[in-house]
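Handing you a structure now.
Complex shown without one protein chain; remaining protein chains in place.
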Amino acid sequence: MEERPLSRSATLLIYCPDQKGVVAAVSSFLFQHEANILHADQHQDHDLKLFFMRVEWDLTDFNLSADEFRQHFTPLAERFEMDWSIAHAEHRPAMAVFVSQHLHCLVDLLFRYSIGDLNCYIPFIISNHATARELAEFYKIPFHYIPSPDGKEAAGKVAMERAQAELLAHHGVELIVLARYMQVLSPEFVRQYPQRIINVHHSFLPAFTGARPYHAAHQRGVKLIGATSHYVTEELDEGPIIEQDVARVSHRDQIPDLVRMGRDLECRVLSKAVQWHLESRILHYSGKTVVFD
Amino acid sequence: MEERPLSRSATLLIYCPDQKGVVAAVSSFLFQHEANILHADQHQDHDLKLFFMRVEWDLTDFNLSADEFRQHFTPLAERFEMDWSIAHAEHRPAMAVFVSQHLHCLVDLLFRYSIGDLNCYIPFIISNHATARELAEFYKIPFHYIPSPDGKEAAGKVAMERAQAELLAHHGVELIVLARYMQVLSPEFVRQYPQRIINVHHSFLPAFTGARPYHAAHQRGVKLIGATSHYVTEELDEGPIIEQDVARVSHRDQIPDLVRMGRDLECRVLSKAVQWHLESRILHYSGKTVVFD
Amino acid sequence: MEERPLSRSATLLIYCPDQKGVVAAVSSFLFQHEANILHADQHQDHDLKLFFMRVEWDLTDFNLSADEFRQHFTPLAERFEMDWSIAHAEHRPAMAVFVSQHLHCLVDLLFRYSIGDLNCYIPFIISNHATARELAEFYKIPFHYIPSPDGKEAAGKVAMERAQAELLAHHGVELIVLARYMQVLSPEFVRQYPQRIINVHHSFLPAFTGARPYHAAHQRGVKLIGATSHYVTEELDEGPIIEQDVARVSHRDQIPDLVRMGRDLECRVLSKAVQWHLESRILHYSGKTVVFD
Partner (left out) sequence: MEERPLSRSATLLIYCPDQKGVVAAVSSFLFQHEANILHADQHQDHDLKLFFMRVEWDLTDFNLSADEFRQHFTPLAERFEMDWSIAHAEHRPAMAVFVSQHLHCLVDLLFRYSIGDLNCYIPFIISNHATARELAEFYKIPFHYIPSPDGKEAAGKVAMERAQAELLAHHGVELIVLARYMQVLSPEFVRQYPQRIINVHHSFLPAFTGARPYHAAHQRGVKLIGATSHYVTEELDEGPIIEQDVARVSHRDQIPDLVRMGRDLECRVLSKAVQWHLESRILHYSGKTVVFD
């Protein structure tokens, strides 16, 4: 994560080999520089001998600028072989939303955005359909209609993704949210945004990967349907899971009922994932996530 | 289901092609014979054009004996091509419990049995280990230790199942509950008890079929773990699902935590399935169940 | 419920003293008139000796017009002392929404309305604030700003409710939804819409009635927060409960977190109550509801 101007509060995420003294070193460093810690949480994976830490502090009395923090913290980070990032609450990262024709997740995200629940800036919405245009305009967010190519030829897909990538680059987008975007992203595209693309899949993964999961769930006769939000990786529906939820169904529920009930689940798991990502609560390793609460 | 002497209340389960007049015919029949209906529920599968009905009535004023019911109801049933069964609350079917070394589901079932929650009679418990013997004795239920054969040779397995089958036949067992019985039943055995064997699988099926589902769930990094009770069919973990439940887990939960939390889920989904089966609430078709509430 | 032109499907709700033969009489009546039953459900309250029934049928082959139905069904209804109503799916009742400054429930309802999930017609939105005007306009629904009177004097309140009542009467409103409308309705107003006003209260009733329930919940240190949708009666927060839901909270959650998490609960319990009411799934008696699924 790039450095940002220091302000109000800052959150540090740390990931390193587990070893004695990490907490002492980090908390002493913060104390020396007058940080007033608001929340701190640690996690150890004893099997893999890894250490994870999230610490958020009030910047009011903190005596390091963003540049000074980097300068002073780097030796400590190197000593413990840390992978680290710092986020400042005042910085609102640019978040792009991709959507197709089903608008429930977009409606949900934009309302949360409008009341200040999501600490980000949405520079634009991209869609392969025009359906969301009016909604985007209502919220005064630029809307880019980039249709899917006819047929399946590679050239059209490449052009489509190039157009998307230009917009993303131009606005310095740090997070992409696929709010029921029904197109598979190419591995090349995904590689450019590692752990920066969040998708919602309308099943309880790993059950019912791929297309039409509600049909598959109905066919199997499950008693609970689910939804899953996850980071997108090159393998479809295999990325690190961020959040999952389920709803009870019965023999009375037909596929349209599952679709309707599933919409609520999808909104919930996607909005939580987005919020947690924006609050720097998520670390990922070995195909899994640590979500600090 | 075999006929039983009529008493206090009776429950009729019906399954037939969907057509006009079934409810009218059945309810008029019951009314003519002075049944006082306690609960009635219907279900239509519009895709498959099937009709399902469960009706429970007080036998106090009912003017048909069990034999007379069969005699008078059969023409009606034939007219609508019904698959039907009747159960009388006074008849407590024989239910055998199979268990291995993990006793939580057994402890749970036996306590419910002891306070009268399960409308059945448990003639014996079978196990391939001796672990459950004392518990069985505490509840004064005969315990049969039938060990698994050494190695995987077919002959031992055949002998083991023959010993089990003899006990089942001798006691007229109508329902077999696999309360964490860690042996795969042979197709020949399963075929003898169609929709009469209930198993609990420690995952949210169809995710994580097979062995060590908690390990697989931990490996995949899911945020909810589950358990599933289902009728056993010849294909492992593929039988009609009766009940499922989940519990939330986090990155803090290691495999022993999942195992511990899963125990509670397993008890819950298994005991509900057993109770519903014993209350004649379950119909099955096309690999799915209808569970009347 | 007033009679409506018969069409596609019809739903009959019945409430009467429990007695033998009701189901037989109703189902035979429907069969005689060529109804193709889609769903049927009954319930008995054995303590109070009451019978409840909901039956929905396809009107394609049904040989009675709305008027004829009333004419032919009335003798049967009188025989069993039924309180009954019939609703036709084609009739979309007028539903008014009242809202104040918190718009989450309104956003949720209007989106569901826009995609056809709610079988109703929304002639207008009333608010004592202007906050919702743009949202109403986006969905092309007339918006009436009827401010609360200054102070607490009775005259202003009376005038306010008179203005509301005129709008309701003019549009033949059959259901009023209080989507976080932060004004207490007068008993006179409520009496005009018995079981026709649905409210959402942001607690798990009967815990935390009255104002600021999230503050009270936080103060008490509960581990789950809740929301409740209910019919409005003259006694505040005492009406028949339609739906409730809860979310887990921890010591980390401060009041703003409870408010944020509660919003999702409120949307869920209110939208379900509205949908069920519009699908004629709810009967009420003795201060409780029967919700047919």
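By letter and in written order, the chains are A, B and C; residue numbering begins at 1 in each of them.
Throughout what follows, contacts are C-beta pairs under 8 Å (C-beta built on N, C-alpha and C of every residue); 3 or more make two chains touch, one makes a residue touch a chain.
Worth saying up front: this structure is predicted, and the values here are computed from it rather than measured.
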Inset, instruction - Among C:Pro142, C:Gly172 or C:Gly287, single out the residue that touches the unshown chain. - result: C:Gly287
Inset, instruction - For the chain that's not shown, point to the residue among A:Leu38, A:Ala130 or A:Val184 touching it. - result: A:Leu38
Legend entry - Among C:Pro93, C:Pro240 or C:Gly262, the residue in touch with the chain that has been omitted: C:Pro240
Legend entry - Hidden partner interface residues of chain B, rising order: 39, 103-104, 107, 111, 115, 117, 134, 138, 250, 252, 260, 264, 268, 293
Inset, instruction - Go through chain A and note every residue touching the omitted chain. - result: 20-21, 23-24, 27-28, 30-31, 34-42, 44, 46, 248
Legend entry - Hidden partner chain, residues of chain C it touches: 43, 45-47, 204-208, 220-224, 226, 240-246, 250-252, 254, 286-291, 293
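Methods note: only the chains that are shown with their structure count from here on.
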Legend entry - Proportion of interface numbers common to chain A and chain B (over half same, under half different): same
Inset, instruction - Would you kindly tell me how far, in whole Å, the mean C-alpha position of chain C lies from that of chain A? - result: 37
Inset, instruction - Determine the centre-to-centre distance between chain A and chain B, using the mean Cα coordinates as centres, and give it in whole Å. - result: 42
Inset, instruction - Could you list the positions in chain A whose residues touch two or more of the other chains? - result: 250, 252, 293
